[in-house]
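Quick one: the structure is below, and I'll ask about it shortly.
Only one protein chain is missing from this complex, and each of the others stays in its spot.
And now, chain A:
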Amino acid sequence: MDISDLKVSNNPDVTLVTYSLGSCIGLAVWDPEVRVGGMLHYMLPDSSISQEKAKANPAMFADTGIPALFKACYKLGAQKQRMIVKVAGGAQLMDESGFFNIGKRNYAALRKMFWRNKVMVAAEDIGGMVNRTIRLNIGTGELIMKVSGKGEGLL
């Protein structure tokens, strides 16, 4: 998966991978009952930047990409109450004043949305200056996170 991308699957042999998140956020969801899962790699918090771009590619923004991810999973039979939700990314530069901190805004946008819609996050790894790659195994729901320079493990 590339930047601003969304994929869902119900094929247990599939592993969805999103590389090198930077300040972007990788959101992985999985329903154990029907073994349906999906991943979103969004770049920016808010589609008010460009409605036109959000229309062409909802996965670019948190506010359009997150609902699109959930809806695409529902279509394959997933249900919200059962879905296991994990989040990674949102890194930042060495910048104390936060002038460049889009990662933080990306995460805040997700949190706000989940709060309003009562979505629980099962696991997350956010912020810092590290670069992350995540892989979601649709068959098992395992989410493996690789942090460059530090190795990989389950999230």
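As a working rule, contacts are C-beta pairs under 8 Å (C-beta built on N, C-alpha and C of every residue); 3 or more make two chains touch, one makes a residue touch a chain; residues count from 1.
Just so we're on the same page, contacts and distances are computed from a predicted model.
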**Report entry** Among "HDIG domain-containing protein", "dihydrouracil dehydrogenase (NAD(+))", "High-affinity zinc uptake system membrane protein ZnuB" or "Protein meaA", UniProt-listed name of the chain not shown
**Finding:** "HDIG domain-containing protein"
Query raised in the report: Of A:Asn11, A:Gln79, A:Asn117 or A:Ser148, which sits in contact with the chain we cannot see?
Result: A:Ser148
Requested in this report: Sort through A:Val8, A:Leu27, A:Leu40 or A:Met60 and give me the one touching the missing partner chain.
Outcome: A:Met60
Report summary line: Per the whole complex, from A:Glu33, A:Asp95 or A:Glu142 the residue touching the absent chain is A:Asp95
Report task. Could I get the residues of chain A that touch the absent chain, sorted low to high? Result -> 3-4, 19-24, 43-45, 49-50, 53, 57, 60, 91-95, 97-103, 105, 129-131, 148-149
